[in-house]
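Removed from the display is one protein chain of the complex; every other protein chain stays in position.
Coming up: chain A.
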């Protein structure tokens, strides 16, 4: 009966031994690619079947499906094993990448079966991005086709260094060695400049299994390995652990004020407590104090491990930054050249603004220059004004804030990015960084009117006026000062306007009458406006208790530039803190017109940012502000849309 399972006789010791050998096996991730109908899915079905990965019930379902949708007559159509979507089975094509898992006594495999149709190239790229080896299938009757070349170029760009050239359907050309040799020669000539370390050509018939897992007796002229022999033994080690230490900070883990850990996956190198590390974007250095893990602290951690690092000092690091080796630092730049593979039906246009996303960082980005497009047939570099879907090109890219990276050729993890459309949020392209561009060498002088936009662009930022309002003692100045420090650390140009530096100079003629208070705010707002016009990020820290004055300030600024920040600390708490002893005096009647005591405070109804400070640290408030600013910079593209620098 079907539900009865063979009773297992394996004693536990055997199981443990088995698992121990399973654990020692290495993993190979590969993809199958090539043109439509070259037999990619059939090959994977064959591999799964011959390595006994297909269960009885799956085989029964496959036989049923083969009769219904199959394209192989009475034989089992193995492609139906991997073409898992209804649309795929109905149309007999592969639309999206499928991941399959199998193992032999020597190795474990994750295989990505990718589509051959040109319109689904992006799904092929998805499968290739995590693979170490590509099986490029060629129909022996067809030879090297356009899609064969496109897929080979994409595989090369994405860093794949090992190719199996599977000359498939060799049965349909009578197992003819001449056909095989000609295709191998064609492919070799074409791929000479693609930087592949190994290209292993194998004549095979995926449908009948020749040279897949067992040697064919019909290709005696072929003396190389079968496919599975090669997959089991090929060495693809990139040894990321030998590269300099790179730790992109993914998440700041702060369960309480006593613990601050930086969580992420080590991209390359290794780390141990006591090691010196540098914050890539600020250049600040610190030492690793602990490597925290659930099972206890670690003595060492290396590339590929997801860990949490605690540092000796309180250095400023947030998501998107990188902890790196002091001896070999990554590049930090806002302009660089990159290979781009374009995925979207809306073409890439120089000057248009996209969101650039690395593993943990994101920034507003513009393609400033499309240098050329690569013709997938002959590698010719062609001048182009745009990059259409499935095209590949080399571009210069400018980001609003600098990112930390290595050239992709040196580090596949820290050298890659994707581009996201601002409106649809679609992933529209993938990029591999070539090298940074030094500004001085690469800025093209144009005739530009010097204006607000240009001034801000030169500072590589967008102006803003953060208007802090809140009771005396609510924490405005503390938060404002810390915020400015943090902005400064990320290369922003800032200025703080507060009661102290304005009342002693510009406004020293003003007292505390209602008229003087309004004039006080008006002057401060005007100064903030001028500073924003100069391209600065201005932080205004004033009690500013009346909503009318704040509205007046808001109306002076350009749309989206005025950011009302309500520093919301309850009166009782402010009076308790009383840093300058003012509340005590006001409550004693020694000071008149004191906000909150005998003069009202009109809380903002719709502040852009509402900071509830009770029980939170100033640092957390600043994180909120910084996050808001980053989101705004990304969301708005009014400064980006009009062309490059």
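Keep in mind that, in the parts below, contacts are C-beta pairs under 8 Å (C-beta built on N, C-alpha and C of every residue); 3 or more make two chains touch, one makes a residue touch a chain; residues count from 1.
As a convention for this text, contacts and distances are computed from a predicted model.
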| item | value |
| --- | --- |
| From "Sulfate adenylyltransferase subunit 2", "Aspartyl/glutamyl-tRNA(Asn/Gln) amidotransferase subunit C", "Amidohydrolase-related domain-containing protein" or "Branched-chain amino acid ABC transporter permease", the hidden chain's UniProt protein name | "Sulfate adenylyltransferase subunit 2" |
| Option from A:76, A:98, A:464 or A:480 whose C-beta touches the chain left out | A:98 |
| Identified contact with the non-displayed chain, of A:142, A:213 or A:253 | A:253 |
| Residue of A:430, A:464 or A:539 in touch with the missing chain, whole complex considered | A:430 |
| Residue of A:36, A:241, A:384 or A:518 touching the missing chain in the full complex | A:241 |
| In chain A, positions touching the absent partner | 1-8, 10-12, 14-16, 18-19, 22-27, 55-58, 64-65, 68, 81-87, 89, 95-101, 108, 110, 122-123, 125-126, 129-130, 241, 250-251, 253-255, 259, 261, 263-265, 270, 292-294, 300, 302, 304-306, 308, 319, 343, 355, 357-360, 412-413, 416-418, 420, 425-427, 430 |
